[in-house]
Every structure is written in C-alpha cells, then in structure tokens.
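Note that one protein chain is taken out, while the other chains of the complex remain in position.
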Amino acid sequence: MRLTRRGTLVALATLGAFVAGATFGARALNAVAAPSLVAFAYAVVVVWRTDQPRVERLIPPAGHPGETRRMQFNVATSGTAELTDRLPAGLRPRSHTTPLLGDDHVEYDVEYARRGAHAVGPLTIRITDPLGLVARRFRYENDKEVLVYPAVTAITDGGALAGLVDQSGMPDRQAFDRLREYAPGDPLRDVNWKTTAKYGNLVVTEYAAEDQGAVTVVGEATPDGTGDNADAMADAVASIVTYLLDVGIEVEVAVPGGELPAGVGDRQRQAALDLLARTPPGQVGTDAIANADVHVVAEGETTVEVRGADVRYADLVGGRGVTA
Amino acid sequence: MNVVDRDVGRFGPRLVATFAIVVLTATYLSVLYETVDIAGGLDLFVPVVAGAFLGGLVLGRFLPDSLALPLALVIAVGGALLYVPSIPNGELLLSRLDLVVEDILALLTGLSILKIINAGVWATAFAPVPVFLSWFFVGRRRYSLAALVGVAALVFLILTSDAGVILGLFGVLAAATAVGVGDVDLRGGRLADADGVAMVVAAMVVLTVSVSLVPGGASQPLLRDTGGNADTIEASLTGTSGEISIQGSISLSPDVRFRVDADEGQYWKVASYDRYTGDGWVRTAPVRSFDGTQSGPDGPTRELEQTVTAETDLSVMPAAWKATRVSGEDADVTGFGGIQPAEPLGPDERYDVVSELSTATPDQLRAAGDDYEDVDVEKYTRLPESTPQQLTEYTTVLTSNANNSYDTARIVETHLEQKPYSLDVDRPSGDVAYSFLTEMEAGYCTYYATTMVSMLRSQGIPARFVTGYTPGQEVDGEYVVRGLNAHAWVEVYFPGYGWQTFDPTPSGPRQATEQDSLDTARSEGESGVDVPGSTPTPTPEPTATPEPTAAPTPGENGTASTPSDGANGSGGETPPGGVGDIGGLDPAGGDGSVPTTTGGGDGGFALPSPSREETALGTIVFLGVAAAARRSGATSRAYRAVWLRRQPRTDDPVHDIERAHERMEYLLARERRPRRTGETPRRYLRSLGDRDAMRVGDIYERAVYAGRTDEAAADEAVDRVDALVKKYRRF
Partner (left out) sequence: MSDNLAADTTDHADVEAVGDLARRVTTNVEEVIVGHHDVVEHLVTALLARGHVLLEDVPGVGKTMLARAVARSVDCSFKRVQFTPDLLPTDVTGVNVFNEKTREFDFHPGPIFANVVLGDEINRAPPKTQSALLEAMEEQQVTVDGTTRHVPDPFIVIATQNSVERDRTYELPAAELDRFMKKLHLGYPDEDDESEVLARVVGQHPIDTLSPVAGVEEIVAARQSVANVTVESAIREYVTRLARYTREHATLGVSPRGSISLLRAGQARAALNDRDYVIPDDVQREAVVTFAHRIRPAPDGDLTGRELVEEALERTTV
C-alpha cells in the first residue's frame, strides 16, 4: 500500500495546514486539515481491509496470425479498482487497463500478431480508496498461454505434391492400397472377389507397405535472431500438412521442436499446428531427413524439396509452375 | 433497465461532482461578495464573476488543458490592471516587487481583506481568477484540478481570517465530494458506485466535529505596519490593524488604566473608524510616524494641555481631540489625525499632549452648509449595500423637521438616548444598526454609536465611529481613568469646523452601571482598581462637565448631549473587541473580564450552530450512513426478513407457489445450506430431508414442470412454508 500522487499532494497540504494553523493561529485551518486527516485514516483502513480480489482468466482459443479474439476475465472485487493486463510480444496490445465496477466481466480484443505460445500476464489489480489517496496493488501470475498457430496458406499449385497424393492412400489397419486389374503373376489370394463379381473381370487388391501410407514432412530453419526463418518454416510446413490432411493422407511431422507420429484427420491437424506453433528454429536429425518425403528449409527464402525436386514455397502458394 | 434509467445513472456522477464544485465556489465567493457589499462595487463584481464562470465552463469544453493557466494568467493581469490604478501610488507598486511580496505575506498571515484599500475593486479583480480556472477544469471534467483551485482560494481567505470554520469545512467536504464522484464519472460508473465517497465524506464530518486539533488563538498578522519607513507606497496598500467587531453581552473592567493631569475632563479619544461592515468597524487609514506637531481643527479652537501617565501597559495614546503637539514619547499618527504610541507604554511612563478643541457654537454648525470638499465624503457616508432600505426611510421620517446637518444629528442623538441601556444583549444577526433601532430592546455604547453613525450616513452626513475613554474619576486635580470608562461615541463633520463630538448613549444609566461595577470590584477586594486617593467618598463632588458642543437648544433634551460623568467616579464600559487594545486588554494581558469572542475560547473546535449549516452536515452524514447500509446489504437483509415472514396472496396459484418456493429456498439457504447452482430442487430438498420442505418441493415441481396446479395446492404450499419459517425461527 502506498500513497498515490494525489495522496502525496494532499498529505503535504494537510501537513502545511497544520503547521500554518499552529504557527499563525488561523484556527479555521482546522476545518481544512482535520477532514483531510480523517479522509486519510479512512483511506488506509478501507484499502487495508480489502480482500484479495478473485480473478478468473478465460484464455481465448488458439488462432492464426491476424485474427482477433477476446481475452476475458471474471473479477470479484470490492471498492474502487482498476485492472491492468500485460501481454508478451506476439500479441497486441501489449497492455490494457480498464476500470472495474463491482463484480465484473471484463473483455478486450487481442490481436494475434505472431506465431508462438505466448505466456500472458502478469495481471495487476489496483485498489484505491474512494478519494484516490492510497493505492494497493495485487499481482497475479499464471502459466496460461495464448497459442497462435502459424499462418496456413492454401496450396494452389499442388503439382509438386501430386505424386505424394497418388502414392499414399487411405490408411487402414489392413493397409491395402487400391484395386486394379489382375495381372498375370498376382497371387490369387489378393483377388478381390466381391468387386470381381460386379466388375466381371478379375480385380486384385494391391496392398501397400504399412509405412508407405504416411507422408513424412520435415522442416528446418536457420536461426536468425528475429525468428523470421522459424516462422517461415512453420508456415510452410503447416500449409503443406493441412493440404495433405485435407486430401486424406496420413501425415507425420518432424521439426526442431519435436516430432509428431503419423496420423490423420482433424485431430492430427490440431496436434501438428500445436507443434508448429511452438517450434524454435534449428535442425533435425539426419535420419529424419533421410526418411523425409517433403523437406522444407527456411534460410531467408523457403524451399521445399519433394522427392528430389526443389520448389520455392512461394510458388506452391502463388500458383506458378514448378521448375524441376 | 430502460434508457432513461441508464442515462440518469450515467449523468448522475457528473451532476453531483459539478454541484460539489458549485458549493466550493460559493464558499469563497460568499466572502468576496460580502467584501464588495461592504466596500462597494457590486454592479461590477456580479457580471465579472458570472462572465468568468460561464467563460470557464464553455471554453473548457473546447480548449485543451494547456491553455488553462495562460488564460487564467491573462485574467489575473486584467484584474491587476483594474485594481492598481484605483489606489494612490499604484504605479509605484508595479516597480517594487518586494513590497508586493510583503503585502501578500501580510495577507497570508491574518490581514483581513477588508483592510485593503478599495477592497471592493480588489475583490472584483481577484474573484474571476479562481472562478474561471476551476470552471474551465470542470468543463474539461478535471474535477480534481477544479477542486484544487477552489480549495486554494478558500484557504487563502482562511489565512486572511475572512473565511471561518464553517466555510472551510463545507469547502473541504465539497472538494472531497467533487474529487471522489468525479473519479466515478471518469471511470464511467453510475451514481450508485459513488456510495464509497458518501461514506468517506460522512466520516469526515462526524470525526472532525468530535475532535479538536490545532490549538487556537487569534490570527496575528506577521507584518505590522511600522512607522519606520517614510515610504508611502507600503502604507498606501493597506490600513493598520485597527478593527472592531461588535459583540454580544459584555462586562466592565474596573482596573485603572491611566491618569490624566489636565485642567478639565474631556473625552479622551483613542481612535476613529470609517468603514462599517454591518457587524463591525474597520479603519482604513495609513499610519506614519509623528514628528510631534500637526494642525488643529478648522474654525475657532482653544487649547488644553494634558499629561498622561500610564498605570498599566498601554498600547494607545488617549488624548482629547484633536492632539496637535505630543512630547515625551515617540508617536505615530494615522491618516485621521489620531495618535498612537510607536512602542507600547509601560506603567508610569508618561507623555504630554497639547490639544486644540473646537469651540464652534451650534448656530455656527447649523450654518456650516454641506460643501464637503475638504473631506473624503464617500468614505464617511458609505454604508454596506446590504443595509436595509428601511433604515434610511426611518431616519428620513424622523429628521424630516430638520433642515441642516446639525439639527439632524441632534434629533438622532436625542432619539437614541431614549433607548434603554444594558450590557446584557444578544448580538443581532443582521445589520447591527437597523436591529438596534427596531428590534433590540436595549444596548450599550457601541450599539448607540454605530446606529447613530449609520443613520447620519444614510442622510449623506459624514460621520464616523470613535473610541476612547470618558473623563474618569477626578482625584486631586487628576482624572483617574479605568477600563470601565472606555466608551464609543460619534464624530460628525461640519465644513469649516471639522469633526464635532456627539454621544447618543444615555449618560445616567451608563454611569449607574459603571458605578455598580466599581463598587462590586471594591467589595470583592480586587486589586488595581484604585490609585492612592481614588477610593471613593460617599458622595463624590460633581466636577465641571466639559461641553464640546454648545448648550442644547431649548426644548430638547438637556442632558443628553453632554458627555457628563457628572457625579461619581466613573465612566464607560469596556468596549469590546479591538477597543480592548485601549484598556490594555491584549490577549497576552489576560484580563479577567475579557469579553467573549465569537467562536469560543482557545483550543477546541466548537462549531457555532446556526441551524442551516447543521442541517446540511446532518444530511451529509445521513447520506453516508445510507450508503454504508446499502453496501453492507443491511437494507436488503432487513427487507428480506420482512418478505420472508409474510406472503401476500394473489389469484394466480402458480405465482403464489413460485413465491412460496422462493421464500423456502431463501430460508433453507440461510438456516441449512444454499442450493448449488447445478443442483436440482428435488435433489436439494431430499438431501436436506425436511418433510415439509419436500412436500412444498413436490407441489412446486408439479406446478412448474407439469403445468398442473390449483388453489388448494397453492394454499398448502404457502401454509407449509409459513410453518417452516416458524419452525426455524424458534431455534
């Protein structure tokens, strides 16, 4: 608890009034000094007795850069209070202050500026007496974070990735790949009788190897101090992974921040975005690169290597042709 | 909540904060208004203040904060340009900054603004600065700054001892309210959110009134006018420390003050006062050191030599009017020609005076005319603008038969001498002169003299209020003058003859009262009451009574005009207040019969209690208590207790059942435990296990979730809930 600026001014003036009154005997200064003293005493008592306000922070859901979400608080406080929230770089605004009126639900807009797992807070609540003479601050730390995913861009020119799509298939426990006409030499065991009956000719099920189902996407980025390379890598990997998952392909991810085992569907996409949101720049292991079907490298410019062919990521999303 | 509610709630804080600043402004403006009322110039003051108020408020809406101080400075300079040329030697003031500082210091340490020369103009120059500045800030919603400016102005006027305790208290309360509620407005709160402010302000009232703090004492100006510098500039700015405030009941002091060795007894004059404030007198004359001689009055005169010996500490130099030569002590002289000692006299110190007494006859005075060129007639005929018109009318009617100033004065004097004399009076609250004339039953010399001066001034006749001593007890050729001889009378100016003495106090009753006081003091064995030889003989001889004015015209009351102290020893009563200076009644003197001063003795914080202020303070405390009660939920709890006990029935059974269920839930929440948010009523009641409650729950369930109910069910529900209430109250 400490004096506010206004409180200091009033305290000095009250002191001056007492001194002047005693020295020069202007008794009417009592009328000015005494109530001020009472106001101070009241202020100190009121602020001292205030309980710690209860604050519940409701973190907005994860989103992509450029989106705006609402940070919300449920606050239970009494008296005159003011709430100040601080946000790290990567979110805007960096701080927000609002007065509180009783039990309140406070909201404000947060703009997701940059990818990352941003730890929010600390939150301070400043309680003053009704006249604003004395103030007391309560500080709340937490370990909650706002997750901003990398920017996902639609891949318009998927030509380079087309081969992957054809090659991979719907994964399954039995992991069969596709149906094709019987070719001499195919084991009879693989004949798909149901379809043969409908089709009229012999049809064979071609099984793929288990791990051929999954496309491995690997990302690397050169550390450059600003984190731009890491962002570029994350954006590229996220876009590619989303594209593949949307088509229905099983995807596996390896980035400096960790690995994600193969999987499909929405759940896999969430997990990938989560991983990519947090990944720092750096390199991955050599065997990871060896297994990679898609290798993304960000070092100022972002290049995507697919089965030996290099293509600029900008082209993938820009819609221009591939130069092999 | 409809729109109207919300808007009123939004504007509530702003209205209250603005009103608080209005109150604060009124506190210091009331002092300034009174000054202008007394010293003249209301027709300039009101529009200037109104202009400053409106200008501040309007400009504050549009102009930025940074322009506040520069604009205020412009107004201050404008005020200075208005005031400085209106006083003599004003231009010199502009070049001597150190003198300005000295005067400001004097003001800040207790010099009343009423003593300022052309106080009315000064007040009109001063007022717009805080008014404009604070209302500019109100226009910008900077309530704290507005309050700061207002309080600063009020504190200034407190320091000059023109604003009292009540005004100071209300000003601070208003400032606190403005700051607190202004904060609520700036935060976007509603009026209900300002309940904390109400509580603080109420606490301020309650605790302040019940505690006494800074020890009191009269305000002493830091800088007294010393006769040392011949500079007229300093002296031209302010008057001396002479002021008188009219008191209520007083008593007489029997101590001997001084002795006068002279051939005849005269009224020993001490000081005269020109400015009437409605409840007191102020002298606005500069003081400079006396080089020993000055001219006498116009017209025929004779000389009287006097040797005055002090018996106690004496800070005045009594002498018959008009003293023309003084020797034996260093003296100062006022602008009115009165003499004062440069240093207070101690016991047995003495000085010699030669006075020239006017010997103008009544006929000469009647013929004196009204060509008042030689005197500042404005100064001596000014009455406060709040003086009732009836005073003038009364006097005009009374003196309609007189066709010259002398006769007019005599008629007034005689008329007032009819009034009963008493030392025990209630100080009137309005204009003293008018009250004495029409309402009061009796009074003492101060009242008589004040009233006569006011009445004469209302007729345009220059008159002034004079203090001094009646001749005293003659002992062996000397006159023994005691505190109880102190007296107030009137001087009227006649062209060509100067100031002539009149005394409207009836001498008979006065002397009788004085004698009683002296006898009582002697019988109680008080010391200092006599000097060798002054102890009375049973019948003191009559002494020759001096007649400063000619014999009364036939037909008029004979004794009235002679300031006789005829038969016995003694003289006037102790004039109250500042005239106490004369009798050595300095605060340091500690005289036993110091008359009561307003506001109680030293120390303590006794609030005088006019009922209007009490009502206002009481209202504030009530608001604070109400806010506290509301916040603590005491009011809602009380309301709930009543609501629980009894339920008014309607003809809608569903409504009744719902209301009964509500009561039951409130009761059970209080007595057992509240129902959790996600807990169904059925589970809740089963967990409590009360049969009555479960039955009510079933009725409620059927009504609300099955839509089936009837009067009988409603009756049963209400009855069972009533039974529950009784059951739990038993414990």
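Read from first to last, the chains carry the letters A and B; within each, the first residue is number 1.
The definition used in the following text is that a residue touches a chain if its C-beta (ideal position, glycine included) is under 8 Å from a C-beta of that chain, and two chains touch if they have at least 3 such contacts.
Please read these numbers as outputs of a predicted model, since none were measured by experiment.
Contact with the chain that does not appear here is found for just one residue of A:N192, A:T216 or A:T302, A:N192. In the complete complex, the residue from A:A151, A:V264 or A:A314 that touches the missing chain is A:V264.
For chain A, the residues in touch with the chain missing from this view are 59, 61-62, 145, 147, 170-174, 176, 192, 194-195, 250, 261-268, 270, 274.
For chain B, the residues touching the absent chain in the complete assembly are 654, 676-683, 701-702, 704-708.
The working rule: only the chains that are shown with their structure count from here on.
Chain A and chain B, compared by their mean Cα positions, are separated by 71 Å. If you check the complex, the residues on chain A that touch chain B are 6, 17-18, 20-22, 24-39, 41-43, 46, 79-80, 99, 101-102, 129-132.
Within the complex formed with chain A, the residues of chain B that make contact are 109-110, 144, 151, 154-155, 158-159, 161, 163-169, 171-173, 176, 179-180, 183, 187-190, 193-194, 196-197, 199-200, 203-205, 207-208, 211-220, 222, 599, 605.
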